[in-house]
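Every protein chain except one is present and positioned as in the full complex.
Order of writing sets the labels: A and B. Residues in every chain begin at 1.
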Amino acid sequence: MTVFNKKFKVKSDRIPTFHDVSKQVKEALNESGVNNGICVVYSQHTSCSVIIQEYCHDRNYWGTELLMQDLVTILEKIVPTCRTEGQYLHPGPEHIKFAAGNGEPASWGLNTDAHLRSVILGRSESIPIIEGKLELGEFGFIYFADFDQVRDRERFVMVQIVGE
Amino acid sequence: MTVFNKKFKVKSDRIPTFHDVSKQVKEALNESGVNNGICVVYSQHTSCSVIIQEYCHDRNYWGTELLMQDLVTILEKIVPTCRTEGQYLHPGPEHIKFAAGNGEPASWGLNTDAHLRSVILGRSESIPIIEGKLELGEFGFIYFADFDQVRDRERFVMVQIVGE
Partner (left out) sequence: MTVFNKKFKVKSDRIPTFHDVSKQVKEALNESGVNNGICVVYSQHTSCSVIIQEYCHDRNYWGTELLMQDLVTILEKIVPTCRTEGQYLHPGPEHIKFAAGNGEPASWGLNTDAHLRSVILGRSESIPIIEGKLELGEFGFIYFADFDQVRDRERFVMVQIVGE
C-alpha cells in the first residue's frame, strides 16, 4: 500500500479564479508510482473548491473560461458578491475582533460569498486511478477554484493518493 | 494497511442544526493510529450533510454560528422550507402510505427541503491525513449539518479512515 501526498501553490486574483491543475495532479500520480487506487484533490482553504469539468476553448477578457464564467453568473444569483458589511450576518463583531488580533483589516472578512460558494461546490474531488491513469474520461479536467474576491493570494492545492 | 471506523451521535433540533464535530473526528484519528491516508466523514442520513468551514465567533439567538445562518438564508432562497403538503411533489401518496406502515405521522414526510438541501451540500467530506494530522489548515472545522426541521432526533456521524 502506498499513501502519497503532494502540495503545490497557485496564485489567485481578485475575481473568482479557476486554475486548471490537471497537469500537476497527473505529475503527482506519476511520482507516486500508484497504479490503482483513489486520488483526492483537496482544498484546505474554506473559500476554495475543487471541481472537475470540461475544458472550454473560449475565454472572456479576464481570461476566465466561458463555462466557468457561466458558473460565476449562477453563483452570483444564489450567493451575491459581498460588497459591504451588513449584507450577510457573517463576519460578526467578534469575528472581526479575532481577525484584527491577527493583523487583518476588517475588509478581508467581507468574503462571506466565497465561503458560501465553496460550501455549495465542495472541498474536494475523489478520482479513481486505474492502470496508472486518472479516470477523467476524454473531457474531464481538474480545476481549483478560489472564490475569495477581497484579495489576491497564494493558495495550496493538495493531492492525496491511496493505492498500490 | 488500516481501515478504522467510528460512529458517534449528535442530537439535532427543529431548525437546521450545525454540529462542530472536529474534536470527535480528531479523536477517531488518534484511536486509529493512522499516520497517512484518507479520512471520510460521512452522513448515512439523506437529510444531513458534512461540510468543512471556517469557525464563526458570533452566534444568533438560537446559538447558530452566523456563517451557518447565512448558509441557511441562501438555502432558504433555493429550497424553501416545506410548510405544507403539496408545496413539493414529494412525499406522494404512496410514500406517505409506506411511512404510515412504519408508524410515522404524515407530517414527518414534510422534510423535502431537507433532502434537497442535503443533496446540494453532499453526503461527506474526504480529508487527507498527513503525519497523523487532518489537513484542515488553520481555519477548517468539520460540521455535521441536519436540515430536517420536522422533528428533533439523534443522528449518526460516521468516520471512516483508510491508511497506514
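In this section, a residue touches a chain if its C-beta (ideal position, glycine included) is under 8 Å from a C-beta of that chain, and two chains touch if they have at least 3 such contacts.
Source: prediction; values computed, not measured.
Among A:G37, A:G92 or A:G109, only A:G37 touches the chain left out of the display.
Annotation: of B:Q24, B:T64, B:T81 or B:S124, B:S124 touches the absent chain (contact as defined above).
Note that of A:N5, A:Q24, A:S43 or A:Q69, the residue touching the chain absent from this view is A:Q69. The missing chain lies against chain A, touching residues 1, 36-38, 51-54, 56-58, 60, 66-67, 69-71, 73-74, 77-78, 120-122, 125-130, 135-137, 139-140, 162-164.
Residues of chain B that touch the chain left out of view are 1, 3, 5, 38, 40, 42, 44-46, 78-79, 88-95, 97-98, 112, 115-116, 119-120, 122-124, 126, 158, 160, 162.
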